[in-house]
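Apart from one protein chain that is not included, each protein chain of the complex appears where it belongs.
The block that comes next holds subunit A.
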Amino acid sequence: MTKGDIDPPPFFKTWKAMYWLVLGVLAGLILVFYLITQAYS
């Protein structure tokens, strides 16, 4: 492993938080897309 492996990501203390951000954004987008689909169907 290199030193980079233990570097935290920018703006977050842990990588886990970064991963949750990506998954949270995906969930949010799917929800918004679902609401758009329902509103215009």
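Worth pointing out:
Keep in mind that, in the parts below, a residue touches a chain if its C-beta (ideal position, glycine included) is under 8 Å from a C-beta of that chain, and two chains touch if they have at least 3 such contacts; residues count from 1.
One rule holds for everything that comes next: contacts and distances are computed from a predicted model.
Per UniProt, the protein behind the absent chain is "Sodium:solute symporter"; the candidates were "Sodium:solute symporter", "Cell wall polymerase", "Cytochrome c oxidase subunit IV" or "Lipase". Considering the complete assembly, subunit A touches the hidden chain via residues 1-5, 7-10, 15, 18-19, 21-23, 25-26, 29-30, 33-34, 36-37, 39-41.
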